[in-house]
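Below is one structure, written out as structure tokens; the observations come after it.
Every protein chain of the complex appears in place save one, which is left out.
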């Protein structure tokens, strides 16, 4: 049973009584699909908050788990509540939690880190050696409630639109990638125009890139890239990417590559376009090793390359917040679909179609 | 015919008269091998010097050209004088040359750069888009004389040993690689213990690395690595490299990788040993694309990787000189063989044996 | 007498014959003022170009020399032709000059560097130990012609407006200062809104600053700062700078300071506003030592501070060109006065009034 904590701030006055069970999207056993079922409302520890979920969005990772591909089968241990892009309200707080109040509107950082390892203790929590991802390594937030360490609940202004608040986690990947290179007055190529790639285009423009070129293999996404600010967006299956971007850059190529596709073909093409001495940030994952022209793309080119993992904890959140609050970046065009949590199957199929931006579910 | 320049400083007083022809190691036509033949002494332009070669050393690149492998066949246009690791004395100087005098003892930078492209004009001559390598793209220095732009002739103290002066070009690769990462108090892995790898071990120790681990697949080179200062040197064909280096680093792996082998197996092993957030500098070339675990070795690891091309012009030369003059690095143990230029075939075969350090030829 | 060079490209066909003398603004002897007199047209060396001046602008340094203050008296050796912000056309070229053609429209870099010292040879020509400034250490360009090393003549598109081309040198100071710090999504304070400060505001906005605050002690310049893009511009003599900028930054202060005033009061105020861990670039010169709160402004604050000297040769020119060509920065509002070179006295008095942007003179 749920009991008020010692400070008696279990509910705000007038809140309905806390129920005992909640609805959730559950990967119940190995194999494709998921169910919409009941789960007990989770208990919180002394440093945790219980968040009443107000919106959730779907990410490529969720799709892998939903479809149960090889990666998912190797990593995820059902039964588990899915979902890691979440916003909601603080419904309960542990006895040690001081930075948040009941009712605070928060976005969730999906990586639960240990605060104790060498990486956490030196400002590198994004590579914490004990990191656990909600919705992957433990219960996530495609549900009515989620319990999570208070430090993972990032407070938003109460009037931030749900559609923005729910995207902050995913936006953090874009922000982390774009800030990894010096983009000031640089010509930038973004490969891969899924939602994170699209956000990255917007960030690159907002933080001073001189021009942003984008590639994808879907016309829908190529068009979307233009809407998000790309100066030139090309379909790598139809356009002559190399010659068009060479032409747009006076034959020089690009200063910076932001790789969001994980496609070996796109990566090869992008490095051909990267100038000698250029810089690249890599977020896209390929799924397995692939053949890469190490000599020409890295060594002779004198390239500098940064692998990007998650978000800087918590630097990326400050940067992301700043870009949103100052209206330097507007994420609202990215949201193309809204469904209820119960209609999660429909949400996954929209996402899988390749013809969507972000799909938002509300409990 | 060779005429004195307008300042009359063609020869130093007492020098023997300049001959009309010289001996040289010439790749005369496509195919394996080379000949020892006659060539006219080259003419210099107004910004050039003519250098009387006093010593030359052999590099892996020379071996590729000698054997005439696919890379050589695609790049080199015979007939050409081979050789790019050269020291000697200034025998003539062009009318605009002020920084050097006849008789100055110089080591040669092998990359002739244009001074005019964007890279040259911004302190990045090492990625000059018009660079030409002596002994590869134009006549080199396995000969009695070589004409070269004066800026490529780096002055040494007159009493610097020939064995050191001749190695300065090659040493520059090691210095450039080691200085590309922050090594201060770091644990460093050097993969590949050919001559440049061996020099890199010595540089890493000299500039503050806490420990240097080295791998190769030749016992001869593994032993050599220990002589050059490696704290631990392993034979990747015999030793359990992963577990031994993990053990030596309290299970953490290394902070920095200096990749000098170009071997896909060594690269894979090295990235497995690189800590999350680690840094790598890559000088070794693989010869062709290979399968690489992009996701784990770069993206998830949040690694930062620097491709290394040639030497920083001329920052690396200042650094290299400083390390030698201050006796922080001693290159003399690296020289294992001396032969005359006429015996070049023997020099190449020593070098090809894998059981040599540097092989020095004197005209 | 002026003779065509060996390539016969002395004039373009149809050009009027080259005269023997030219008009120039000359500081003839120690003391205030200058004269407008005759000088022989300068001879060029083999690596030089002769530039027919098309426009010149006035800088604070020129004013010091005109008024003959203590700094000028200690540095300048009359007689000398004044002026270092110059654009014009190539009228002659030395025999070694290949990168420029007769008729090319060029802006001049004012620092003549040696290309031979340690700084020049390592991409740090801006701190060349043998640098000589035109119009200060040797004849400048307030004249009909100027001879200058070809590498100092930066080619512009033929249709670049004179008012922009003439400002490129001065603009370079602003670009160098702004690029010295990471401005991406940062809150930036610019102290001092003279012409270079004003340009710096525009650059900071163009390369991704989230907000730019500006201070000066002249209402004219404070208004000008708003026109150039400052989000907030304050008169330090009238406004409560500290409290207003604190308020604008949620009490946090600024991330970055770009110091263009050289005023000890402004500097003290600015460092009070700089956040802990903040970054500053310093271009303004104070004229003499002053009392500074070292402990609080640097040590306890953990500030990082960059002194800025001249322009990066030639990185700054590429950056400046990029900002202009892409229309990310528009310098045209800065030009407030045009006079003929003969009216130089009037130009200096406009500049001295403090109520001008840039004053352009045309021969």
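Think of it as A, B and C in the order they're written, each chain with its own count starting at 1.
As a working rule, a residue touches a chain if its C-beta (ideal position, glycine included) is under 8 Å from a C-beta of that chain, and two chains touch if they have at least 3 such contacts.
Since this is a predicted model, take the numbers as computed values, not measurements.
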*Which is it among B:63, B:95, B:207 or B:242 that touches the chain not included here?*
B:207
*asked:* Of the residues B:21, B:35, B:70 or B:328, I need the one that contacts the missing chain.
replied: B:328
_Touch with the omitted chain, as defined above, among C:43, C:96, C:243 or C:304_ = C:304
_One chain is left out of this view; which of A:57, A:110 or A:124 touches it in the full complex?_
A:124
_Using the document's contact rule, name the residues of chain A that touch the chain not shown here._
46, 96, 98-99, 116, 118, 121-124, 312-315, 318
*asked:* For chain C, which positions touch the chain that isn't shown here?
replied: 118-119, 124, 126-127, 129, 252, 262, 267, 276-277, 282-295, 297-309
*For chain B, enumerate the residues touching the unshown chain of the complex.*
179, 182-185, 206-211, 319, 322-323, 326, 328
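One rule holds for everything that comes next: only the chains that are shown with their structure count from here on.
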_Centre-of-Cα separation between chain C and chain B, whole angstrom_ = 42
*Among the residues of chain A, which ones contact at least 2 other chains?*
none
